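Here it is, the structure in full.
A single protein chain has been omitted; all remaining protein chains appear in their positions.
Each chain carries a letter (A and B) given by its place in the written order, and its residues are counted from 1.
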Amino acid sequence: MLQIKPILAALKRHKAGTILIAMQIALTLAIVCNAIFIIHQRLERVQRPTGMVESDLLAIQSRFVGTQETQAGPLVKADLVALRQLPGVQDAVAMNSYPLRGGGWSTGVRTDVDAKNSKAHTTQYFGDEHALGTMALKLIAGRNFRSDEIVEADPQALPDPAVIIVSKALADKMYPDGSALGKTMYIGDSKTPSTIIGIVERLQVPWNGTWSDSFYENSLIQPVQLTSAFTNYLIRAKPGQLADLVKAAPAALVKTNRMRVIPSERGVRTFAEVREYAYKGDRGMAILMGVVCLVLLGITAAGIVGLTSFWVGQRRKQIGVRRALGATKRDILSYFLTENLLIGVAGVVIGALLAVGMNLWLVTQFEMARLSVTYVLIGVVALLGLGQGATLAPAMRASRVSPVEATRSV
Amino acid sequence: MLKMTHLSKVYRTEVVETYALRDFNINVNEGEFVAVTGPSGSGKTTFLTIAGLLETFTGGQYHLDGVEVSNLNDNERSKIRNEKIGFIFQAFNLIPDLNVFDNVEVPLRYRGMKAPERKERIMNALERVGLASRAKHYPAELSGGQQQRVAIARALAGSPRLLLADEPTGNLDTQMARGVMELLEEIHREGATIVMVTHDPELAARAQRNVHIIDGQVVDLAEDPRFHQAVHAARANSPA
Partner (left out) sequence: MFAYYLQLGLRSLRKNPLLTLLMVLAIGCGVAASMTTYSVFRATSNNPIPQKSSQLYVPQIDNWGPESNEDNKGEPPNAMTYTDAINLMRDKRASHQTALFPAAMSIVPTDPSMLPFRETSYAWYADAFGMFDIPFLYGHAWTSGEDDSHAAVAVIGKTLNDKLFNGTNSVGKNINLNGRDYRIVGVTEKWNPEPVFYDVINTNGFDDPIQVFIPFTRAVELQTTTNGNNNCNHDPGKGWDAWIRSECVWVGFWAELPTKSEAGAYRQYLNGYSAEQQRSGRFRWAPNTRLRNVTEWLDYQKVVPQEAKVSLMVSLGFLLLCLVNTVGLLLAKFMRRSSEIGVRRALGATRKEIYIQFLIEAAAIGLAGGVVGLVLTGFGVMGVSLVFEPDIAKLATLDVSLVLLTMLVAVLATVLAAFYPTWRAAQVQPAWQLKSN
């Protein structure tokens, strides 16, 4: 039975407690909405697939020492030969970068040679015909590079590639009608067209920060073996051989040429480690926000239990009177639940406004997206539920107050 | 209307059993105004709480308006309290958070009555006790006598068959007490059954019938000279 008017009348006479509970609910809602939003955003990013088969993949970073920085072509070739001959290796490739590495190349691309502005932004990967197989990308149209299409090039003097392989995201961006295969595009300021000979289902860019969010699946691969002294080797292990390769592969590289530096920190990593490192901040932030949310909800619930218990204690006599006047246990229970619901509704209304305000402020301060209404709604329902749950125990205690309390003097 | 036979109420602690009421027998007829007297601790308040279904009893039988109440569950008891019984407490027991109107409304709310009917009954009851103009006041803004009249209005609003009053004038000065007493008498004349617990012999004398409780049992008044003396003394002192 709802008895809103008299409850409101009673609340008016307990302003402090009412305001305190409403404030707690409002603040919790505002923080929890934004925190859950941050968690969701971060997790969404963490769950993005790279497009590669990430198991059995090893990444090694190497820099030759004492060689001209752009003249390391033969050394890289020797490395690749050594790596591909290793017993546990299925395939290997030397690239400028790979998804989630954190650093790489990016450029604008055009479909019209005379266009002033680029049509899309994309990352550039450079690798030979082993790139697709090593990364285990899913080719959904066209073909892989042939070995005769691969050119060796100084990173400071890159040729315009005749053929390229692009990710589906980039292909769709450049040719929205889905006709990208066989068409051409212009990389950077180039006046020479590059023909799209293959489209892979997905290939993520090397970055995972907010700045690359707008083009995180726009990638193209150029059939180029860079001659730079700094190289990233991607190695696909035969099933079950990855653990051995973590030691064997860098050893083979050092054996091939010891005048090199493989950094002791993050120089040799399985792709699982690459992924973990790349998303450490995102996951940590999600965990932090999650913990904050839980503790916050716990504290708010405890606060409601505390204040409601106090109210019940303060009103034992009047509960007894109500019982004497014919209130059933359920009436008393619903009185306190309704009371909390009313306070809760006031709290969530303020809280929703606060949440949106807080989000708008965060948007101006940080690269954050707008809060969607769904989060606020979920938060509203959750907090009203929390309030009811927290009120239940003290309200049950209230309903057990005997009507005989009415005859007792204080 | 109210009939208790061989009723007993035992309070048990770990060490002792205390009989608050023992082989208690009483019969109150419809339309009677009965005053229950007795020294402190005699069990008169226990009697009232059991009569009002505020508490359960240990043994015996209690028929209220022809219904044996010992087997009723909590909800059924609440319903009877709400519909058949009106309470008037010594300490008024108005709810301080609610104004006069809302206080009188409380039992009607629990009866699930529609708003227009509630309002009519509340205003009638308040007019009856002469406080219709104070409907928006809070209890703290009223004198003790006024508060008790609000409590009576609350008891009357539901048109109960039985009115239970526990020392209704105990917290009031003589002047106010007289007003409250006159109100009760008027209500009685209009046909309500009233059972009033009091330790004041003068008040008791104004009832139709007196029941005296000592040590949890009803005693025959005619056989207790102490009581007659007290009544005489009270009448002698009273200017009325």
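We adopt the following convention: a residue touches a chain if its C-beta (ideal position, glycine included) is under 8 Å from a C-beta of that chain, and two chains touch if they have at least 3 such contacts.
This is a predicted model, so every value here is computed, not measured.
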**Report entry** Option from A:S190, A:T256 or A:S402 whose C-beta touches the chain left out
**Finding:** A:S190
Query raised in the report: Of A:M23, A:V46, A:A78 or A:L392, which sits in contact with the chain we cannot see?
Result: A:M23
Report task. Check each of A:G178, A:P263, A:G357 or A:G385 against the chain that is not shown and name the one that touches it. Result -> A:P263
**Report entry** Residues belonging to chain A that touch the chain removed from view
**Finding:** 16-17, 20-21, 23-24, 27-28, 30-31, 34-35, 38, 63, 65-70, 154, 156-158, 188-190, 230, 254, 258-261, 263-264, 280-281, 283-285, 287-289, 292, 295-296, 299-300, 302-303, 306-307, 309-310, 313-314, 317, 358, 362, 365-368, 409-410
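As a working rule, only the chains that are shown with their structure count from here on.
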Report summary line: The chain B residues in contact with chain A across the complex are 45, 48-49, 52-55, 74-75, 78-79, 81-83, 87, 89-91, 93, 95-99, 102, 105-107, 109-112, 154, 158, 166
Query raised in the report: What residues of chain A sit close enough to touch chain B in their complex?
Result: 1, 3, 5-6, 9-10, 13-14, 317-318, 321-331, 402-404, 406-407, 409-410
